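Of the protein chains in this complex, all but one are displayed in their positions.
Chain naming follows the written order as A and B, and within any one chain the residues start at number 1.
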Amino acid sequence: MTPILHNYLVVGSVLFVLGAIGFLTRRNLIIVVLCVEMMLQGVALNLVAFGAYHRSFSGQVFTIMMLTVAACEAALALALVLALYRRQRTLDVSVWQTLREPEVEPEVEETPPEEPPPPPPEFPRLTPAGLEPKSNQAEEAAHV
Amino acid sequence: MSDLDVALRIVPALPLVGSILTAFLGNRLLGSKSHLPVVVGLAGAVLFSFMVLVEAPGSGRISTSYDFVDLGNLHINVVLRADALTAMMLVTVNLVGFLVAVYSRGYMAGDPGYARYFAELGLFVFSMSMLVLSSNFLLLYVFWEAVGLCSYLLIGFWYERPSAAAAARKAFLVNRIGDAGFLLGLMLMWTTFGTLDYDGVFRQVEQADPATLTAICLLLFTGAIGKSAQFPLHVWLPDAMEGPSPVSALIHAATMVTAGVYLVARSTPLFVASPTAQLIVAGIGGFTALLAALMALTQFDLKRVLAYSTVSQLGLMFLALGAAAGQPKLAEFAVVAAVFHLFTHAFFKALLFLAAGSVMHAMGDVIDMRRFGGLRRLLPWTHALFLVGALALAGVVPLAGFWSKDEILAAVHEASHGPYPGFFTVCYYTAVLTTFLTAFYTFRAYFLTFWGEERVPEEAHGHAHESGWVMLVPMALLAVGAALAGILFGPTHLFAEYLGKTPIFATHGEEHGLNWTVMMTSTLAAGVGIGLAAWLYVLSPSLPERLRRSLPGLYELSSNRFYLDELYGVLFVGPATMLSNFCRLFDQYIVDGVVDLVGWVPGAVGRVFQTPQNGLVQYYALATTIGLAIFLVFVVLTLRG
Partner (left out) sequence: MLSPLLASWLTSLRDVGLVLLPLAVGMTALWLLLPQARPRQVLISAFIAGTAALLVGGLVLLRGTGPDVPLLFDVLFWVFALLAVASGVAMIVQRNPVYSALWFAQVVLSTCGLFLLQAAWFLAAATVIVYAGAIVVTFLFVIMLAQQTGLAPYDRQAREPLLACIAGFALLAALQYAVSTAGKTSPDTVQVFAQPRQLPKVQQVLEEVRSRVKAGESPDDTGKLLYLQAAQPESFVGNILFQLAETLPPKERKQERDVCEAANAKISRARLTENAEMMVEGLDQLLALSQRLELRFGKSPLSRLREPHVASLGQSLYGDYLWAVEIAGTLLLVATVGAIVIALRRQEEAA
């Protein structure tokens, strides 16, 4: 196995596992779906690397198919996320645990302590420059 | 197919059809008319069985219906057989069955189980008909069990009563012991003769080993002991009186209990070839006759008195059946005597039970003779009919019991001139003593019930009354039989001639004239018995009490039925209960424990794996991730080999 293929495979697997960890840990529905997309990216990298290794276009064709499926999946997943959001007005995954066994206690998430509000954004301010315009009164007075 | 073939099939078929109709339509459609199919069927069966009676004896006809068992060289067909013995039994069964069914229409009216009662009654008559019609021992055994089942069902007819349920169970279990012996006998017979057909077996009797033959006879006799309530398996019959009175009359007096007598009579060729077996039959019969008569002396339950009397009379029949020991020439006479007594006994004992049922009906289901008395004015018809039955049972000239019992005594007397004079002399005097006791206890019951001061229990609610015609007419017909059956067939030898045509008797003995000595003896015994009963219970009613005080041991012994039930309880029931308790505990804690464990394990595993099922997809994905890692490592390791 050429080192170059090996390296691509390593990067692909790292992306895949990072996506998996994100899928496991994040509670925001949208981020969960994003993580799935990242896992798909890892897989796509693997396919392309193998395709190049075998000098075959099959890998790329397969990746194109995957791209198609990923697009479908993203569209459907986001539609579902929207539908779910409309139901509960939250993106929290923990809301959706009604499929648990009846005997099992529902998982209650500990609410993290309230963070201090972020400091108000500092917008750049231009230092005052040039002459201060004359007051209208003086002008009016001059007219008069 | 001749007329006889048709008749042979119709006789059992009619009660069966009636029974099935009643069983399926009874509760919904027929209601209080549930008796109709069975009564009509039985009436037809009576007519056809008379036809069989007329046509059968000459033919010894065998009529195959269909193959029942066809295994290897074991061919058992449902073969109906018509000969004199069968025809006689058929007439008895169907006639008494019909009369009892008519009587039951009045007796059972209004009972919630009315339809069930008639369905079971029809089933019983069918089974009993098939029992006597069957042409091989296996079929006989099948219907032997079927009548046992009907008996069980009808004893436990009022199953909500604990005593009735217990009595039914007792009857069933005690019968099982006898039936097990019967079954073993059949197996031994099969291995010895290779066939279970009557004719096939009887043809090979000559070649058989005497010891094996004796064993077969004794095993068959075990079955007879159970079914016919002989010592030591007699304990179920008195308890069986928990069933309705007509059932007691039909099954536990007239027909089913005589199946044992029928079996031994049917197997005459076997028994004739084994004097040992015959001696044992006679011995047990005689002993039972005396023992049951002694027990009957002190009972206060009217139906129990009659039940012990039945046991006693059956004992006399067995005594007669065994009387031909060592004298093959005597066999025909002895067997005819036994079957003749069976025939007459069916009439007068059924009559007595029906009369007792009539008394019970009037007394609000009270049957204890201490609680009523002097009923002869209140129930004049019942009184008269009971008197006829009692006289017949006691053996008073010229009623039926006299002639048949006389023949038994004559046969035993004859036997005492044979190779076993001592044994049969004892038997003879036992029989005479039994005759005396029979007369005594029968009239004791009669006097206690119908004479003396008029007393009626509260349960009758003050409207104790004579039974209706529907009950009285069957009783009257039975009374006619009880009165005339003896004198018509006995001294005229009609019965003996007819039965003699049965192909079970190898040698025909000489005509037996009337034995005047025996007749005088038995009449004397009966007369003394009746006189003693009249003296004790009518003329000086305080005497029995004083007698009881002066002979406490004997009295207690008799009234407690010689403590045989208790003895069985200690000897058999106790250990069996202990064993079954052990089995129950074993089943409960070991077997059930294992089964419960098998059921518990999936539940426990499920509970363990239920915890992660919290509905959050991410936990599932976590498990998937770890599983994927393990799987990958496994695959790579496998590929590396």
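Quick note on the criterion: a contact is a pair of C-beta atoms (placed from the backbone, for glycine too) under 8 Å apart; a residue touches a chain by one contact, two chains touch by 3 or more.
Computed from a predicted model, the values in this text were never measured in an experiment.
Chemist: Tell me which stretches of chain B touch the chain missing from the display.
Modeler: Output for chain B: 616, 618, 622, 625-626, 628-630, 632-633, 635-636, 639-641.
Chemist: Please output the residues of chain A touching the missing chain, sorted low to high.
Modeler: So the residues of chain A touching the unseen chain are 1-4, 6-11, 13-22, 24-28, 30-31, 33-35, 37-38, 41, 44-45, 48-49, 51-58, 60-61, 63-65, 67-76, 78-83, 85-86, 90-94, 109-113, 115, 117.
Methods note: only the chains that are shown with their structure count from here on.
Chemist: Mind listing the chain B positions that touch chain A in their complex?
Modeler: So the residues of chain B touching chain A come out as 607, 610-611, 613-618, 621-622, 625.
Chemist: For chain A, which residues are in contact with chain B within the complex?
Modeler: Residues in contact with chain B: 20, 23-25, 32, 93-94, 96-101, 103-107.
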